[in-house]
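Apart from one protein chain that is not included, each protein chain of the complex appears where it belongs.
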Amino acid sequence: MSEMRYEAPETLAAAVALLSGAKGRARVLAGGTDLLIQMRAGRIEPELLVDIKGIPEMTSIVAENGGYRVGAAVTCMELVEHSAFAQAWPGVTDGVKLIGSIQVKGRATVGGNLCNASPAADSVPAMMAAGAVVRIVGPDGTREAPVEDIPTGPGKTSLARNEIVASFLLPPRPRHSGDAYLRFTPRTEMDIAVVGAGVNLSLDDRGICTRARIALCAVAERAVLVPDAAAVLIGTPVDGAALDRLAAAASAACRPIDDKRGTKAFRIQVAGVIARRAAEIALHRARRLS
Amino acid sequence: MATISLSSNLIPYTCGDTGFELEVANVRQLFAALGERYPGLQTHLDNDIAVAIDGEIYQDALLQPILSNSEVFLFPKVAGG
Amino acid sequence: MARHHVTATVNGDPVEFLCETQQTLLEVLRDELRLTGTKEGCGTGDCGACTVTVDGRLVCSCLVLGVEARGKSIQTIEGMQTGKELHPLQRKFLEHAALQCGICTPGILIAARSLLERNPDPTEEEVRYWLAGNLCRCTGYHKVVEAVLDAARELRGG
Partner (left out) sequence: MSTMMKYEQKALKVVGTRPLRPDGVDKVTGRARYAADYNLPGQLIGKVLRSPHAHARIKSIDTSAAEALPGVKAVVTREDFPDLPVEYAASGELTINFHDVTRNMMAREKVFYDGHPVAAVAAISGSIASKALKLIKVDYEVLPHVIDVVEAMRPDAPLLHEEQYTEGVTPKPDRPSNVAKRMVFARGDLEAGFKQADLIVEREFNTKPVHQGYIEPQACLASYTEDGQAELWTATQGHFVFRAQCAKVLQMDVSKIRVTPTEIGGGFGGKNNIYNEPLAIALSRKSHRPVKMVMTREEVFRATGPTSGANVKVKMGCTRDGRITAADAELNFQAGAFPGSSVAMASMCTFTRYDLANVRVVGNDVTVNRPKVAAYRAPGAPIAVFGVESVIDEMAKRLGIDPIEFRLKNAAREGTRTYYGPTLGTIGYVETLERAKAHPNYSAPLGPNQGRGVATGFWFNIGNETSAALNVNEDGTVTLVLGTVDVAGGSRASMAMMVAEELGIDVDKVRPIIGDTSSLGFNFITAGSRGTFASGMASVLTARQAIEKLRQRVARIREVPVDDVVWKDGWARPADGCVKPFAPMSLAEIAKVAGKTGGTIAGHAEINAQGAGPGFGTHIVDVEVDRLTGLIKIVRYTVVQDVGKAIHPAYVEGQLQGGTVQGIGWALNEEYVYGADGVLQNPGFLDYRVPVASDMPFIDTVIVEVPNPNHPYGVRGCGEVPIISPMAAIANAVESAIGIRLCEQPMSPPRVLEAIEADKARSGARA
């Protein structure tokens, strides 16, 4: 039986070299909470696993000119427990908090959640709404890309086979900003989002919305930004009428499928409800946070 | 003679008979008599019929006495999870 | 086939084992180290029966490779008691009849201990959400939650 290699490089360069040099199929092993299940089910049989958890810059959370740089191999629990980050980005923390059980969050990474490219990944809409930018390292060096450019479809990304997402940059925000992520699941925990919504908005001193980004997951082949839903908030005090328009715009942006987790009709309708509720939380936080 | 009644799910196997009187000393004799009278009932008598004698339910109790004035019901055995 | 030689610490003891790349930590614990107190309920991280800690982090050992344990410190149910002294959680689970079939119990105990280490005074809701990754089909969770809250009380010296 073909032998599966395991390597644990200590630098990104070494990791990229390993991926580039792989004879057969190579896989990056971060938290492994998706990869090990796919391997167990026989859906993939990699020739090489590259464990990137030993690479310092991928496992650290550091302040970077007013924002935060979060290593792609930082586990969800580490990020959730980082109180300063949670203060700055409560919505991203909401999303990361919902990725599986405590046990799964102890292993799962934010980078993995993005690169696994599940249409229902909880942290991705929150990161999109936050305007997070990922740093990608490959054989030809380093490039940057907004989070929304990474997933292209179920299990598919825009990354080359020897590229690695190294870190996320969460940019600084003006005062009176708040974000939130909310999802709908039949159970309180241990579920995959049937619909998820990330909302990030900023208010001026009079409480009028000046910036907004809204993203949805589990309503299309990948998590999507919904500019129309964001646009209806700009220039408003985010009142009932604006929230109604937001809900309508969110529902209108859905191109879901019927599957074992929910129906099209349900997803479209609940997307609006969840986006609205997420916006209400974000608004509350924006008013609170200065 | 004991009064014997069958739950209605057994009627298809007794040509429509729902009950009758019988002189039997115990369940084994009762089942023997019924098997003779209704061959179609035999598998059920062997496998999945319980009896209630004067209000008490018995399963797999062939030697349970039946008195001449007993009231006997036949119905499906039960088990559970 | 070439296997990885791994040294690690399990319940405070140094251990060495050989494993194939695809062998999970759960398989290593049960099949190589014969520590069968850690259970497999699903193999996909959905039931929590295989819960252990790795360097103090709560994880599903079915979602960790054995080779990833290299140099790590692992805690399993077999290491929960101290000598003849059961951990207060173990005692409270007995006193509150918080276990029936017991297949989920080792995982729940390890998870509950890690909760109380971080949060000595959890609310009922905090206990329920922390243990959401540990399925129990026998108890309906009622007595499990009671036992954890009572153990927390005792550990706080209350």
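Letters A, B and C mark the chains as written, and numbering starts fresh at 1 in each.
Keep in mind that, in the parts below, a residue touches a chain if its C-beta (ideal position, glycine included) is under 8 Å from a C-beta of that chain, and two chains touch if they have at least 3 such contacts.
Quick caveat, the model's predicted, so the values are computed rather than measured.
J.: Can you pull out the displayed chains that the omitted chain is in contact with?
T.: The undisplayed chain, in the complete complex, is in contact with A, B, C.
J.: Of the residues A:G31, A:G106 or A:G262, which one touches the chain left out of the display?
T.: A:G262
J.: In terms of residues, what is the contact footprint of the unshown chain on chain C?
T.: Interface with the chain not displayed, on the chain C side: 20, 22, 30, 35-44, 46-47, 49, 76-78, 80-81, 86, 90, 93-97, 99-106, 109, 124-125, 127-129, 131-146.
J.: Which residue numbers on chain A touch the omitted chain?
T.: 1, 42, 184, 186-192, 194, 260-263, 265-266, 269-270, 273-274
J.: Tell me, which residues in chain B touch the chain that this view leaves out?
T.: Given the touch definition above, chain B has residues 5-9, 11-12, 43, 46-48, 52, 55-61, 63-64, 73-81 touching the missing chain.
Heads up, the rule we're going with is that only the chains that are shown with their structure count from here on.
J.: Measuring centre to centre, with centres taken as mean CA positions, what chain is farthest from chain C?
T.: Centre of mass proxy via C-alpha means gives B as farthest from chain C.
J.: Quick one: report the Å distance separating chain A from chain C, using the average Cα coordinate of each chain.
T.: Whole-Å distance between the two chain centres: 29.
J.: How many angstrom between the C-alpha centroids of chain B and chain A?
T.: Result: the chain centres lie 68 Å from each other.
J.: Mind listing the chain A positions that touch chain C in their complex?
T.: 1, 3-6, 8, 29, 31-33, 36-37, 39-40, 49, 51, 53, 75, 77, 100-104, 106-107, 188-190
J.: Along chain C, where are the residues that touch chain A in the complex?
T.: 1-2, 4, 20-22, 24, 43-46, 48, 51, 54, 57-60, 62-65, 67-68, 70, 111, 114, 129-130, 132-134
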